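Below are the structure tokens for one structure; questions will follow.
One protein chain omitted, others in place.
First chain written, first letter: the chains are A, B, C, D and E, and each begins at residue 1.
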Amino acid sequence: MTALEFARRLRGRQRTIGYWVVLDDPVATERLARLGYDYVAIDAQHGLLGYEGVRNGIIAIDAGNQAAAVVRVEQNDPFAIGRVLDAGATGVIVPLVDDVEGAERAVAATRYPPRGRRSYGPMRAQLRVGPAPAEADEAVVCLAMIETTEGLRNVERICAVDGLDGVYVGPSDLRLAVGGSTSTDPAVDGVFEDAVRHIAEVARASGVAAGIHTPDGATAARRLAQGYTFATVASDLVHLQQAALSHLETARRNA
Amino acid sequence: MTALEFARRLRGRQRTIGYWVVLDDPVATERLARLGYDYVAIDAQHGLLGYEGVRNGIIAIDAGNQAAAVVRVEQNDPFAIGRVLDAGATGVIVPLVDDVEGAERAVAATRYPPRGRRSYGPMRAQLRVGPAPAEADEAVVCLAMIETTEGLRNVERICAVDGLDGVYVGPSDLRLAVGGSTSTDPAVDGVFEDAVRHIAEVARASGVAAGIHTPDGATAARRLAQGYTFATVASDLVHLQQAALSHLETARRNA
Amino acid sequence: MTALEFARRLRGRQRTIGYWVVLDDPVATERLARLGYDYVAIDAQHGLLGYEGVRNGIIAIDAGNQAAAVVRVEQNDPFAIGRVLDAGATGVIVPLVDDVEGAERAVAATRYPPRGRRSYGPMRAQLRVGPAPAEADEAVVCLAMIETTEGLRNVERICAVDGLDGVYVGPSDLRLAVGGSTSTDPAVDGVFEDAVRHIAEVARASGVAAGIHTPDGATAARRLAQGYTFATVASDLVHLQQAALSHLETARRNA
Amino acid sequence: MTALEFARRLRGRQRTIGYWVVLDDPVATERLARLGYDYVAIDAQHGLLGYEGVRNGIIAIDAGNQAAAVVRVEQNDPFAIGRVLDAGATGVIVPLVDDVEGAERAVAATRYPPRGRRSYGPMRAQLRVGPAPAEADEAVVCLAMIETTEGLRNVERICAVDGLDGVYVGPSDLRLAVGGSTSTDPAVDGVFEDAVRHIAEVARASGVAAGIHTPDGATAARRLAQGYTFATVASDLVHLQQAALSHLETARRNA
Amino acid sequence: MTALEFARRLRGRQRTIGYWVVLDDPVATERLARLGYDYVAIDAQHGLLGYEGVRNGIIAIDAGNQAAAVVRVEQNDPFAIGRVLDAGATGVIVPLVDDVEGAERAVAATRYPPRGRRSYGPMRAQLRVGPAPAEADEAVVCLAMIETTEGLRNVERICAVDGLDGVYVGPSDLRLAVGGSTSTDPAVDGVFEDAVRHIAEVARASGVAAGIHTPDGATAARRLAQGYTFATVASDLVHLQQAALSHLETARRNA
Partner (left out) sequence: MTALEFARRLRGRQRTIGYWVVLDDPVATERLARLGYDYVAIDAQHGLLGYEGVRNGIIAIDAGNQAAAVVRVEQNDPFAIGRVLDAGATGVIVPLVDDVEGAERAVAATRYPPRGRRSYGPMRAQLRVGPAPAEADEAVVCLAMIETTEGLRNVERICAVDGLDGVYVGPSDLRLAVGGSTSTDPAVDGVFEDAVRHIAEVARASGVAAGIHTPDGATAARRLAQGYTFATVASDLVHLQQAALSHLETARRNA
């Protein structure tokens, strides 16, 4: 899937499923990118890697030759966004977008003038997209995370921002935002699920993609069934830990 | 568990269960080292890391403060063995030991003169073991891999080598060695299982530890029940891939 | 000392002594963390390391299993603060805090909503602190550097900011701020010492910790005797240079 | 050429020629720094390296013992600027300076108080410059990039900012800013060349250095002849690709 | 081109042209791998990279999705050869092969038992080749460097070694071996060219591939015309230096 194809599928609100990477190992990332996921997202905000890790991870995803490379950037900052696009990311997930100004700032960082304020220097990206900024803009997606009280309150206005390709729910932060005492606190299930549903509906009504972070394939399926157009299964570190712990328990139990 | 305690458990043929690391990420390795495994083995032969990765991985295992750090070294070479012991490994698994000479070479690399030929410079290791070489020797284990036709033929003599603390079965190479057309070829199950049993019996008779590589906790349990004294579940890369693939299938099936 | 114990000692204004790391070598950092210092601070502002260095340094400090890991962050920025807390730092020293707004911004970055604005994703930190954000908040300390004219003028108001655990004097910048022509200019000793005393008194009156950067153990002792509750001896690079130079002079003089 | 000599040549509007590095390899960078260029600029904005790469690149340039090390920083940010000066850069090229406020912000980040707001901690830089901040200020140059519509409009006022040592034209962004549909679009040659000429004239009138990015030595020569006082030939990645492609075509044509 | 296709082209003595990488930068390597060269060879002997560099370079070549990845290994050592094959190299160039024993040792390291002695663990390689060792053997090429007096004397016998896929001339070492006082000494042109011709003829007669290292496309073309079946243009570091120097001279001459 080329960057452009991915961007079009996302914008067309066709379903895609992704995987979430927080580890700093290109070999693992390449493997994950070869499994059939539509995209692999590298987490530069809470993940455990710096710039070299993100750059090598994007190359590794491209070596898999199947999945689109997406990066959740460190913060809503023009350089943080520009540098991963230069390195070849197909899209960015921008954390903690609270309002229209935040969404506009994010969008501007992903498009060249006159549409935005991205600075020209697609050192690695130009391998895949033509030299015309307008073409490059077309092949890049900008997704805003809805995960704060303010973001939730402003979700309609955020979805209406010109050039924003979709929203992305961060369930841990959102659950805390709606009053959870932990990131998985079931006590706020009602209000949390309402919020999750509301965001999907607003996105649908606005014609933008609606994505969400999920801990496993079953939850991903449920969210897609619920109206989300893309869902990411997270994360390599957690799944590895779960698998290794499960093997240990089996070994101990049966030995 | 201190290095010395681990060495004593292993030499006392008490059961231990380990996990196998081929990834080059200290954060993942530390997590794995905190799950309750008795040891974590970093693979410098077929793993995907160089010296910095092994060094940082050993530090990460120690940061977990539970599991002993073991390294499968690149090859049966005094420097390859010495450098990971200097970096703080509690033991080495030495690949492709074919005969008495190979086993003696491996043992000599793990002990200081006059017992062996290890060169003095325990830059990080001395954090945990006292300055006396004899004490350091006591806290280090040397394990020889039995995984070739020659190694299998010479297993009694290898087990009898003074200072060798145990043998370790490499099932993939061993299965190919006994005629398998792939590393998991069921056509040679009979001769392979005979070999696996034989190695455990020889180790028991010789009073040395018997270890084996396994793909999952259930196999580890089966091998321990069969007389192996330690078993490693392998590996992070494979388990991560399995988990991620399973989530994708679940998501696709139910979406 | 757990993160929580360190936080409590610091908040209780009990004396602690730390060491300052600017080098990018986890083996050295681990060694320093094993000497008995209460904390080791990694300098991400003027130090010579990037994110990987900070991350590996925190793991190395934890491998020492004695000292608390603190990071002087690059700047007063939510992501710079959040990422090192996610990586397991027990506390942050935030440079160049000039006023109440700066202090509040720093505090907010270290606490989860509703207390602050930290985003949830404690990838490595959760190894040590429970999943409840309130608990995590309790085990993290936020220290504001007083090192500019504005900061000095606003020190009372800064100390009164809710959630701020202490102030930390940066003597080089502060001496320049009070008119020094170099970072050690003795011509401004009077006004500089007055400022240093004043900051300690304000912190005492406000009930928050008072810390200071020092070049050696003797100065650290003097500052503690003077009312500072924590002092850091700095730095590895300088001390290494001093030691190596001293050995050279001895060798040349006597050879 | 010492840092101070380079700063004086630049401020004296004497001609210098530099080379532009986007690769993350200190061996290549050192080689390039030994060819006779007056300066080598490492690109931390669009280049493909993180902090370690920039730090090691500056050391490599110094190992060449000929060229001054300059860094195009990530963005107009005090920390981004301070950290490369601490690492030993002789000067910074600050991207996307739009107005007086941007230029003042850049200048302030390169000078210690009371002239600016640079924080003290020249960990590597102090190897070459004395301890007096005023001396260090003297040996550091600050260059503002003119590459946006706003920057072009405000170029006189930017050139008049006290402490700014020069301006630097980013032709790709500037060409897009003046309406180009690609970064090399010949359709806007007229307005683009006018802008380039205008910037050089304004700089000359203001007595500051005028620099420009160029794709090859011939263009660099042309720009110098046109009144620019420094020109950078860019870049290693592009020239390497051109050379390798040319060899392939020769080989294929003649084989 | 898949690994198997490359192996077949090479064994079928069809012409291929490659490029030689000594730099430690995956972005540059990927670019070079996208230009249309049939293979890109990473130099682990005289190149300036360690294992991580080689591993990341192979991933980068695969990200280019065109060229086969070849590695000139450090030395004729089973582990040095096995590790790069595990990392996904399609072939190895083994330096300093002097005689039949050396060639057999090299071949054995590239094939699994019973054909050779490669140990099983194709952690990254298995992404592309099936699990059957026999299949993997088929998709891997082993090339022996002829570059010493002994190697030249034994070239017929070396070419006759079963499983060897080709020979590769190292002109610098070979020229010194035939008496050159420098690696490019024209005084020995006669005997050197005789040797080069002789090696190509022996390879042709033996039915194995004949390759050679060249400094530019014209020389590569000449060697192919002369009977060599593959030629590598070398190297990135040298070509980059040449290009940058040429731009400097142009700039200086015309400014």
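The working rule: contacts are C-beta pairs under 8 Å (C-beta built on N, C-alpha and C of every residue); 3 or more make two chains touch, one makes a residue touch a chain.
Treat the numbers as computed from the prediction; the structure is a model and nothing was measured.
Student: Please work out which displayed chains the absent chain touches and list them by label.
Tutor: Within the full complex, the chain left out of view touches B, C, D, E.
Student: Return the single residue from E:53, E:88, E:102 or E:166 that touches the missing chain.
Tutor: Spelled out, the listed residue whose C-beta touches the missing chain is E:53.
Student: Out of B:52, B:99, B:156 or B:185, point to the residue that touches the absent chain in the complete complex.
Tutor: Once the missing chain is taken into account, the touching residue is B:52.
Student: Considering the entire assembly, which residues of chain D contact the chain that has been omitted?
Tutor: 26-27, 30-31, 34, 55-56, 59-60, 62-63, 65, 123-124, 127
Student: Just the residue numbers, please: which parts of chain E touch the chain that's not shown?
Tutor: 22, 24, 43, 45-53, 74-75, 77, 95-96, 147-149, 170, 172-173, 176-177, 181-184, 237
Student: Across the whole complex, list the residues on chain C that are touched by the chain not included here.
Tutor: Touching the missing chain: residues 15, 17, 19, 23-25, 27-28, 31-32, 35-37, 48, 216-218, 220-222, 224-225, 231, 233, 236-237, 239-255.
Simple rule for what comes next: only the chains that are shown with their structure count from here on.
Student: Between A-E and C-D, which chain pair shares more contacting C-beta pairs?
Tutor: C-D
Student: Do you know which chain B residues sit against two or more other chains?
Tutor: 24, 27, 31, 48, 237
Student: Line, ring, star, complete or other: which one describes how these chains touch?
Tutor: other
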